[in-house]
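One structure coming up, written as structure tokens, with questions to follow.
Of the protein chains in this complex, all but one are displayed in their positions.
Here is chain A:
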Amino acid sequence: MAGASGGFLSGVNDPWLKPRLLRAVVAERLPQPGGAELPPVELASLLNAVRTHGLLTEGITDCAPANPKLTEAWRAAVDSWVERVVALVESDSAYSCWLGTCFLGVTFQECSNERFAESYSNWYEKILSNLQEPSSLQLVTLISCTSMSDLFVRLAKFGNLKKEASSFAGRIVEPVLQILNENGLVADEAIDLLRTIVKLYPSSVNRHYNKVESAIAAKVMGTEVNVKPSEKFARTLALLPSVRVSEDSWSLMIQRILIVVNNLLNDAFIGLEDEKNGHDIMLLLVPPGVDPPPILGDQIRSGGNVHVTKKFRICTVPTISALMHCCSVMLTSYYPVQVNVPMRALVALMRRVLLVDGSLHKKLLPSTTSLHQELICFELPSLHSTFLDLLNATIKGMRSQLLPHGASIIRLITEYFKIAKLPTLRTKAYSILQMLMTSMGVGTALHLLETTVSNAIADLNDDCGSEMAIISTNPSKVTNESSSKKFSKKRKQQPQVENSIVSGSEKAAISPRKRKGSCIQYTSEGMARENTGHFRISTPLSVKIAALETLETLLNVGGSLRADQWRSEVDLLLINVARSACNQGGSYGPKISTFGEPSISDLQLASLKALLASFLSSPYARPPYLAKGIELFTKGKVEIGTKLADFCSHALRALDVLTHPRALSLEKAVPVGSGLNYSSQGKTVFGDQPQAMEVEDMYDNWLTSTKDDEPAEAPVNVNATGTNTVGTTLEDRRQLDPIAEDPIIDPPRVTAAAQGAPSSSNSGVNMVDASAEEIAKHKTVDNPSSSNAVSAPVYTTNSDSQRHTQFSHLENRSPAVNVPSSKLGTSDEVSDVPVASGFHQAPEGRSTSFAELFGSESGVDSGSEDSIPDIVDGDPDSD
């Protein structure tokens, strides 16, 4: 061993390096007690050296034969380090003491188990004396709290030292409380230490329970702390029931908190709500005939001499938020025994706060002043935010237990959406929708469908994400304000569609077209438009992202739920938002991003995620905007190294099932949706179509021409011919148009796939082409008149005529496909009959016998398939 004698080392991994380095550090770099201040750079590098090289670990792992000389040398080096650090701690110089305590804290973390077990009591006393000495500098007290906390965290890993550790923890409580009560500036670190102790050694706090509780309650409910530390206090308060673990102590704590908050609200909401509310909640919390529990923070009369207006702002609201934060923590964190939650009171309290919108209650009390109202309205957002967090925590904590209260929470959040206009609140409200839908599943989606869809559409459907975001206070008005003269006629009907979710299939059929008129318009010339004096307000990105995420959740949870009512509109919206988001991201120009705000790339990601969900959950055999979506995903995939690229490659993989219409053998997983959904769709479609046509004629003519003569895939062909930007806009419109007719498109597509699959010589590309042509043909057959009016009056451009010719070309070709496809179309019902040819090779021996047995009965089956309208009648919603 060369390193032993002080010669050359064998390299950076030579175990002798460490004792030598440590010796050098102690001898040359660590100051003597009372020594001069070191520059922070030097200290930082010292700390770094100790931690990077693990100088204090004394762990010789990769040195196979135990080398007593090395061990000895290292131990001596660490001994000298510890000696010096302790000397620093004991020094009279405040700086040395501070520095010593810092390095002692580092030693707790880094030193070997043996050394820690040997000397922890000694170290504990050193730091304790720091804490107890009232004259010591605040910084020293602060670092003492921190390193003491580290000591206990390390100590907790020694199971055999539990008893000693517990008694140490007990001894520290009093000094910490004293610091907490006297010294506002280090209260933050002191409460951290207290929290560590309560968490790790709850029994040691038992003796001091009342003192601890009142000290924390005083801090939480007092006036002098600002919001941030009081969150820490709230977390510690939430931990207190674990000092005396029992079902009751937990419930009692939450009960007392709710009572305090309820009482505070009584004063605050005078005149703004039914004054019975507070009383009712109190009855739920403390049933008649039961003794009320001691009031939390009884002796605290905070802000007694502060003016009433100031008191509300600096005292009431922070106290409420801290206490509610405490509740949230209690609801979501681990408690060793099963506990009861006063759910009714909790829900009632949330309802009480969230539904106060600042308007005066019917009976205007004389005690309410406009000043008071103004004051409440000023603080209302922060109150709402707090209670939304609480609602979030409740859903998270209660899980399935929420079910009996599910309906009331759903009602609450639905009503709240009408109040929530501020971006932060709206974002939070959306996250609660997501939470509800994921936690309680498809049933919740049924209830939240309307709220989600109507609000998300209102939020997303302005200009599809402008960078010049101006905060919107009333998203539902946005589209109205932004309407340009050109579209004003059509826009008149828009609010109905947005505010009340499409109630019938006619509306679903109209709205996409109108919407697209505006949307595409803005994406193509949005910037120019904004400069033309129309003062536009758009929804902030954070709200849009939240809306997209909520739609994604909805699609995932209940994508095919009552699909005819909302899917077409949402699918169209999502492709539009995704396209415009991706266009914006790629454009040059100044991108303004506010710190802490989501950027346009977040919007891109959220919109693509929602788009994928829309594709994968499509109730139709092939989602309508698949081609455009794949284009976006393919583009996004190129952005190597971004989340977007990761997601896009994932999305393309996920879409594999849809893009390759191969006949999966039944041995592999058959996607349930695509295999089962196509039957009998023709029926509903034929019912819808005439309605859709009529209504469109009523509203506007100029788009009708291009409406349904082009299938979703067709623009792929057109793009191949090369088009300019305006042309793209037009195509977009056309491509996005046929949404109302999608159900029509689907059955032929399936048959196309069915046709393509058996003849294995067909490549995938050919199949797509074939289906596109067929659809085109189908359309022309269905609406022979519509394709003639292609020449739209507004945009008579080069590409338009190009497209037109392209299209007529398609038409010309289509008769060739006509014959087989019409056959296939009629065979639609036939294919409803359960068939399994992909599988019947394998177990043929078995299955043939059954086939023979039931040959006749499968005929009966197909008959029963025809009776599907009866089943639909059974659906209460179709009544």
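Quick note on the criterion: a contact is a pair of C-beta atoms (placed from the backbone, for glycine too) under 8 Å apart; a residue touches a chain by one contact, two chains touch by 3 or more; residues count from 1.
In this text, contacts and distances are computed from a predicted model.
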By UniProt, of "Elongator complex protein 5", "TATA box-binding protein-associated factor RNA polymerase I subunit B", "Protein ROOT INITIATION DEFECTIVE 3" or "Alkyl transferase", the chain left out is "Protein ROOT INITIATION DEFECTIVE 3"
Given A:D14, A:D188 or A:D280, the residue that touches the chain left out of view is A:D188
Which residue from A:L296, A:L331 or A:L573 sits in contact with the chain not drawn here?
A:L331
Specify the residue from the set A:R75, A:K162 or A:K199 that touches the hidden chain.
A:K199
Return the single residue from A:W98, A:F233 or A:F312 that touches the missing chain.
A:W98
